[in-house]
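Please find one structure pasted underneath; my questions will follow.
Up next, chain A:
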Amino acid sequence: MATQAAELVFDEATKQYPDRPEPAVDRLSLTVPAGEICVLVGPSGGGKTTALKLVNRLIPLTSGDIRIDGRSINDQDVTELRRSIGYVIQQVGLFPHMTVEANIGTVPRLYGRSRQWIRERTAELLELVGLDPSYAKRYPAQLSGGQRQRVGLARALAANPPLMLMDEPYSAIDPIVRARLQDEFLRLQRELRKTVLFVTHDIDEAIKVGDRIAILREGGRLAQYDTPENILLKPADEFVAQFVGADRALKALSLRTLGQISLRPGTWLDGLPQIDASTNLRDALGFLLAGGSDRAIVVDDDGNPLGTVTPEDIVR
Partner candidate 1 sequence: MSVLADQFTAHTFVDAFRFIGDNASLMLSKTGQTCELAFAALGIALALALPLGLWLGHRHRGLFLALGVSTLGRALPIIVLIAFGLTVLGVGFWNNTAALVVLGIPPILTNAYFAVDGADRDAVEAARGMGLTERQVLLRIELPLGLPLIVAGVRISAVFVIASATIAAIAGGGGLGDIIVNQASYGLAGVIAGSLCVSAVALLTALALGLVHRAVSRSTTARA
Partner candidate 2 sequence: MFRKHTRRAAKAAFAISLGVALLIGLTAGSGLAAAKAKPTVVVGTKNFTEEYILGQLYGQALAAKGYTVKYAGSIGSSELADTAITSGKINFYPEYTGVLALDIAKLKNAPKSASATYAAAKTFEETRKLTLLAATPFYDTDTVTVLKTTADKYGLKAIGDLKKVPSFSYAGFPECATRATCLLGLKNTYGLKQTKFVPLASVSVYTLLDQGKVTGGDGFSTDPEQASGKYVALADTKHIFGFQNVAPVLTQELAQAGGSDLASVVNAVSSKLTLAAMQAMNKAVAVDKKTPQAVAAAFLKANGLG
Partner candidate 3 sequence: MIPVLGGSGPVIPSFGSGSSCEQNNGWWCTDWLREHWGDTLQPALVQHIELVAIAIAAGFLIASVLAIAGFRYRLLDVPVGGFADFLYTIPSIALFQLLVPFTGLTVLTVEIALTSYTLFVLYRNMVAGLRGVPEDALEAARGMGLTRVQTFFRVELPLASPAVLAGLRIATVSTVSIATVAAFVVPKGLGEPIFIGLDQNLFKTEILAAGGLAILLALAADVALAWFARAVTPWSRA
């Protein structure tokens, strides 16, 4: 699958509703580099979803500009613009009267793709999102919530768009399935390298999913736009600090794995617990504290010891 991604730029983008005193989005400026996931996060009323819908012009800009690969969205035909952007929403919005295949084929069909092309593409996409290709002939009513969300993602990817907009895609799904879908999405992204604008109200999801996080405060103003690490460790102001939570240092631990820190050279001691190098620091700390041991052996995928780690090493 040919991968392509576009750079997304918000340039003083503003949305002001005539009947409200405060703007919904206030002079938002940020750049999402091609192939990265930018998560918009913030309290309700922060204008996250509004900002997302400005991009595909479901909500028209009041002032400022939004550019995709340097081209203003207002210079493009609105239907063309929308067809070129993948769109995933919380309620999924599958068409109940169409089979999974017909749902996925909606935009390709508008582009005049053949049935054969759509059938093959559907099979390919279903596999990509972790569904058996036999689901192609089912109706949405015959799918579980998680399956529907997967089909929704496949549908958004159908025309291979360079930019994806995802509006709280996993909010309505139970935590276990949500974690699995997040993992799958990240795996997919490693392969596809799309530019993704992702809206969530869940800071943990933002930290897990985002390459960059934009925190919006009430009134649609950008509070901070940075990598998850910097957001957690160097919050720009009191609002951000409060929003990411008092446990932000702990959350920051989840950003790195044991393999990414320097370990003590392995003095081999029998009876010490073993832990995978791919475990993130937060989980490793929990493992050590819960195990009652002050040291563990870090092993790689093949079980070879790499060194040992103590709680002090992790929080340093």
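Please note the rule applied: contacts are C-beta pairs under 8 Å (C-beta built on N, C-alpha and C of every residue); 3 or more make two chains touch, one makes a residue touch a chain; residues count from 1.
Criterion applied: all candidates are chains of the complex that A comes from, given by their letters.
As the structure is a prediction and not an experimental result, all values here were calculated from the model.
Touch with chain A in this complex holds for only one of 1, 2 or 3, which is 3. By the touch rule above, chain A contacts candidate 3 in their complex via residues 56, 58, 78-85, 87, 89, 91-99, 106-107, 110, 138-142, 152, 155, 165.
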